[in-house]
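Dropping the structure in here first, questions after.
A single protein chain has been omitted from the complex, and every remaining protein chain is retained in its original position.
A, B and C are the chain letters, set down in written order, and residue numbers restart from 1 in every chain.
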Amino acid sequence: MPGSTFGQIFKITTYGESHGKGIGVVIDGCPAGINITEEDIAIDLDRRRPGQSAIVTQRKESDTPHIMSGVFEGVTTGTPINIFIPNEDQRSKDYSHIKDAFRPSHADFTYQEKYGVRDYRGGGRSSARETAARVAAGVIAKKLLATAGVTITAYVDQVGHIQIPVESYPLDFRLIESNPVRCPDTATAEIMESYIKEVRKDGDTVGGVVSCLITGCPVGLGEPVFDRLHADLGKGMLSINAVKGFQYGSGFRAASMRGSAHNDLFENIGGKISTKTNNSGGIQGGISNGMDIYFSVAFKPVATIVPAQESVDKDGNPAQVEGKGRHDPCVVPRAVPIVEAMAALVLADHFLRARVAKL
Amino acid sequence: MPGSTFGQIFKITTYGESHGKGIGVVIDGCPAGINITEEDIAIDLDRRRPGQSAIVTQRKESDTPHIMSGVFEGVTTGTPINIFIPNEDQRSKDYSHIKDAFRPSHADFTYQEKYGVRDYRGGGRSSARETAARVAAGVIAKKLLATAGVTITAYVDQVGHIQIPVESYPLDFRLIESNPVRCPDTATAEIMESYIKEVRKDGDTVGGVVSCLITGCPVGLGEPVFDRLHADLGKGMLSINAVKGFQYGSGFRAASMRGSAHNDLFENIGGKISTKTNNSGGIQGGISNGMDIYFSVAFKPVATIVPAQESVDKDGNPAQVEGKGRHDPCVVPRAVPIVEAMAALVLADHFLRARVAKL
Amino acid sequence: MPGSTFGQIFKITTYGESHGKGIGVVIDGCPAGINITEEDIAIDLDRRRPGQSAIVTQRKESDTPHIMSGVFEGVTTGTPINIFIPNEDQRSKDYSHIKDAFRPSHADFTYQEKYGVRDYRGGGRSSARETAARVAAGVIAKKLLATAGVTITAYVDQVGHIQIPVESYPLDFRLIESNPVRCPDTATAEIMESYIKEVRKDGDTVGGVVSCLITGCPVGLGEPVFDRLHADLGKGMLSINAVKGFQYGSGFRAASMRGSAHNDLFENIGGKISTKTNNSGGIQGGISNGMDIYFSVAFKPVATIVPAQESVDKDGNPAQVEGKGRHDPCVVPRAVPIVEAMAALVLADHFLRARVAKL
Partner (left out) sequence: MPGSTFGQIFKITTYGESHGKGIGVVIDGCPAGINITEEDIAIDLDRRRPGQSAIVTQRKESDTPHIMSGVFEGVTTGTPINIFIPNEDQRSKDYSHIKDAFRPSHADFTYQEKYGVRDYRGGGRSSARETAARVAAGVIAKKLLATAGVTITAYVDQVGHIQIPVESYPLDFRLIESNPVRCPDTATAEIMESYIKEVRKDGDTVGGVVSCLITGCPVGLGEPVFDRLHADLGKGMLSINAVKGFQYGSGFRAASMRGSAHNDLFENIGGKISTKTNNSGGIQGGISNGMDIYFSVAFKPVATIVPAQESVDKDGNPAQVEGKGRHDPCVVPRAVPIVEAMAALVLADHFLRARVAKL
């Protein structure tokens, strides 16, 4: 059953495998009239690209986007936009050892069981390489949202046990791209970077948290009762490889709070109805209320590690698996543009969906 | 834009408001041949029902389900099943004071802005009463899943700052329904119950966490790349009123872990491929792997509190809002069957979707 | 797999069987702000109602619509609208003879084979009674379209071999409701009525054609390449019981024509771009062009006839089936409001879909 489509109006379908001809996305439902170039798309792809720094995977991919349809003379025409990103540096032989064995905490076993066949090279369709297609689509979603004044900014909030300390707030988002970790608190970023290098030296990996802030979101986005704005944000984030949790606004912290402390009181600030606090995270009843939207996404450590691990093969026989493919010691620095892209895709879709709420 | 439908094959659409004629659900896509009666449905509705104990809202609703279509001689016929639950105890005059004012951290403001009109009585469509329709549909989903040996059990894990202590594990699920809190650790349940009563005495409310365990799930459920099983579980949970966060398997804890500790090694247990640990939470690459699925859901404190709160009215003028309607001091005891229902709806849908994966 | 939902934004789901508690429809995605009452809905239901004249089935159904949700103080709120129409005159024992036998050219056999179980009373879900729910939803769709100046008028064009002669054109639509056949050419209507009575006397039935004209449709409705406006109109019409064919604009006649004769030349009429002829039927490239939309729908003769027919039972044994239930000798007079309703549902959906075509 199809599962590679996301969105109702701004609807994307991704395709492609890690070691096939390439990956890509078809966007159907993008309104006509948006200016877009391959160069625009490359900017965010470069932020997600392997090989961008010393703390990410060294696979060499230029990740060059090709707009194959739907754009005429630099403007979207309202027809399906296909963006194709060729694969370049596929060392498929790196993966012959896992043709029959299942890598721990990867999708090898489940794909094999579900489909009876799998492209084992680099994880095939289950590779995080697929997210490049989302980032490409996300750029167009961001362009659409920018026309309404919406900005989306993600950053690394935690790497392993290292978190941005409370005293570093408010954060200066201009510093996010100043370090390879994409943490706006530069002091913490350095500690994170060192830690990632240490983990890599061990042939190991580590998890982390990416947080995201959305400003300028108009009131009224989100479709009760199931397509609540945060429910779709949650689904979008949980659909990213390696994600284990999602919370928005007060999040899990809300469980310990009392209503009298948690409630956001309304006030009128110069004619605009706002709330004094924002535990709601900018969403009430599943609908944006005009305040900042913020949420956090937990990533598990990358499953590929260098040391040999015990496993089994297709026939259930014992097998050892070694981490031969190139991989990231920590996924969160490259996950930042992916989180932004998925947020943009959700928001763009709901931005368009909200157009038909009233007569 | 429609947002009241959930699922692709086992597809439900809920309707109704808190103080209208009633609420209900149409299930389209339920396979023919499932035995179902109104009595079956009433069992879970009774677990969600107001007035069931001293620690929940005292609104009097029998929540009697009426099967209006799709079932013939006690068996589903493959046609749409409409289940209707009449409203009985609507004290709509309780809500006249909020006709024009916005209750803090409710959906009054966002509905008004989005639609330009709203049924303000009891929150109208945004009321958690809508979840009764989900519970009703969930019963049929559970029946479908039971044919495959799947069981779903939710319970209260945390109320305010009170959590089940680690030393109470493993939990005895037979004790969940033995106390009004629905916490399987009876000692903790008592503390939780006292705390909820204390909070209620203050006219206040408190949040909590519901956890859920799914056993017997076949391998192969979940549709990459967007409709990953946990992404749909997450969306389902986040679509429940008052939910602020979702995590599965190792969850947010994974962010601090190393891959070498987090990876679940495969082993062959009597011919069945299993994993030695289960940080994956029974899902790998978005597809169930046959191990237990488990996740947690964070609920914020109920927004309706007794003390007067500052707010604004439709015209932006200051207004005071008092908590006149009946409400729950803590939502999690009644949320337990709702979490189960949404889990069942997700699983039933994916159970059917998985039927078409292979030739 | 669900099949009882129609539309993408103005989305309806019908439910119910011929001899159950009733039938109904949930409309999800109707914009807020439309005035609607049960009386409004009753008007079109009365045009579809059994027992309305001597030439239709004599089943006694008042077909009273009950708005169960989604409307507050006479105005749609943007939430799901459930309209329920109770069944009243179910003579289920009329159908006990077909519990095990398959009526020729009915859906008894296919439902039994597909689902393994069926509500045989009156055809259950396959009964044309289900279309009352569509008519009810269509009233709201018409209300929405009326705000944009769109009018939809269907009429009987052919009964058996009797067709409106060319010399009767242009037709006077005010006469449609002046006769029980719903044919705007009163002379032809009389001949049709006599013919239907003659057919009924034989215990037989006869087919016919309903045509439909839509005026005032804005330019730009229809979503290439699959959801062309006429493709969705065609699907809508073909989903009505007993429909065997659909054509729009020049229709099957176009097959014999040359391009030089068929092409509609553009002209500028007082600033409005129009076409001199309208073989396009108001739709070009699947998108409305502002000219009148017109199409025809062929209905087969009702399958239930009085004389005994040879058939088989569930076990494949020979069986005789007699037409004991009440039925229409000719379905097209009652089909007129159904065709209008389906047209309105398609147009309303595309009217809303077109809102997101451009930035």
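Methods note: a residue touches a chain if its C-beta (ideal position, glycine included) is under 8 Å from a C-beta of that chain, and two chains touch if they have at least 3 such contacts.
Remember, predicted model here, so these are calculated numbers, not experimental data.
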item: Option touching the unshown chain, where B:3, B:24, B:180 or B:224 are the choices; value: B:224
item: Sole residue of A:65, A:78 or A:138 that reaches the chain not shown, by the stated touch rule; value: A:78
item: Contacting the left-out chain in the complete assembly, out of C:19, C:48 or C:125; value: C:125
item: Absent chain, residues of chain B that touch it; value: 9, 29, 31-34, 78-79, 144, 147, 224, 352, 355-359
item: Contact set of chain C toward the excluded chain (per top definition); value: 1-6, 8-9, 14, 102, 104-107, 109-111, 113-116, 125-126, 130, 158, 160-161, 199, 202, 204-209, 219-220, 222-228, 230-232, 234-236, 238-239, 244-252, 254-260, 262-268, 271, 273, 275, 279-281, 284-289, 298-305, 307, 309-312, 316-318, 353-354, 356-358
item: Touch list for chain A against the chain that is not drawn; value: 1-5, 9, 11, 13-17, 20-24, 26, 28-29, 32-33, 66, 68-70, 72, 75, 77-82, 84, 114-119, 124-125
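Convention: only the chains that are shown with their structure count from here on.
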item: Chain centre separation (chain A, chain B; CA means) in Å; value: 26
item: Rounded Å distance between chain A and chain C, as computed from the means of their C-alpha atoms; value: 46
item: Intercentroid distance (Cα basis), chain C paired with chain B, Å; value: 39
item: For chain C, residues that touch 2 or more chains besides their own; value: 9, 29, 32-33, 78-79
